[in-house]
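Below you will find the structure I want to go over with you.
A single protein chain has been omitted; all remaining protein chains appear in their positions.
Moving on to chain A:
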Amino acid sequence: MSRKPRDKRMSIDDVIGSLESGMTIGIGGWGPRRKPMALVRALYNSDLTDLTIVSWGGADVGLLARAGKIRKLVYAFVSLDSVPLEPNFQRARQTKAVPEVVELDEGMFQTGLRAAAQRLPFLPMRAGLGSDVLVNNPWIRTVTSPYPDPDGVREDLVAVPALNLDVALVHLNRADMHGNAAYLGPDPYFDDLFAMAAQRTYVSVEQVLDTAGLTVDTPVQRLLLSRMMVEGVVETPNGAHFTTCTPDYERDERFQREYAAAAGGSDEDWQAFHDRFLAGDEASYQAAVKAFHEESDR
C-alpha cells in the first residue's frame, strides 16, 4: 500500500467533466497575467451554461462571455493591458449578453475572497463607500463599527460579502502530482485566496515535478498552494497562453492583437478566429498558434 498522498493528476477533460452548469467558478491570475487559459478554452468549448464567473478579468472573461457561458459576472475590471478594453467583454456588456453583473472595487474583490477563505459572511472595508459600486449593487450593505473612534464616531463601513466559489481554476508554473504548486514569476496574484475561497480547486501548470524538485532551485516561499487546497493537477505546457507565465513565457502580444481584432471585428471575423484556433482541443490550439507564428514570421 502506498504511504504517499494521492496522485491528483488529471486531464483537461476530467476537470471540465467534473463541473456542472450553474456553478460559481473563480478564475485566478490577474487581467492578462497567468490565467488558466487551457482550462478556460475547454470551458468555452464545453456544454456548460449559466455560470457565475468571478475574475479580475482578461481574455478569460472575454472568451466565456463570447460563448454565452456567463449568467453572472463578478469583476473589478476586464482588460488586456496593452489592449486596454477587452472587445468581447465590451460587446457582451453593450448588448446585455451577460444578464447579471457585479462590478466591485479591486480591493473589495480581494476582501470578498478573503472572507470566503476565512469562512466569514463578510469583512469590513472602506472601499466602495460613496461610489456607485454600492448604488449598482444595493444588496451590498454597510455595517456600523461597534467600537467608537477617539472622537466617539462609530464608522459605517462596507460589509464586503464573501465571494464563495464552487470551483477555482488557477495556473502556476510548477506542481507535484499531489497539488503542491509554485509560482516563479513576479507576483503570486491571489491564487491561494481563490483556492481557499473554493470548495474545489484545479491547478494547471507548465510542468509537473517530483516534490523534491519544487524547491531544488526555487525558494520555498514560492510554494503558494498546499495540496490540501487542491483537488486536481493538470499539466498544460503553454497553458496560460496568450497571457503571461513569467519566466516560462511572456504575453504573446502579436497573438493578443489578433484575438482583439477578431473580437472587435465582424461576426465573420470572430467565426474565422474561432474556427482557426478555438474549435478543437488544446493540442490543436497550440498547433494553430505555432502555425500562426511561423506564418507571421515569414
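Following the convention adopted for this analysis, a residue touches a chain if its C-beta (ideal position, glycine included) is under 8 Å from a C-beta of that chain, and two chains touch if they have at least 3 such contacts; residues count from 1.
Operating definition for what follows: contacts and distances are computed from a predicted model.
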Protein name (UniProt record) of the chain left out of view, among "CoA-transferase subunit beta", "Phosphate transport system permease protein PstA", "Acetolactate synthase" or "Substrate-binding domain-containing protein": "CoA-transferase subunit beta"
Touching residue (missing chain; options A:I12, A:A67 or A:L157): A:L157
Hidden partner chain, touching residue among A:R9, A:R71 or A:R93: A:R93
Contact residue for the chain not shown (choose from A:I53, A:A76 or A:C245): A:A76
Chain not shown, touching residues in chain A: 30, 57, 75-79, 84-85, 89-90, 93-96, 103-108, 110, 125-133, 135-136, 145, 153, 155-157, 186-190
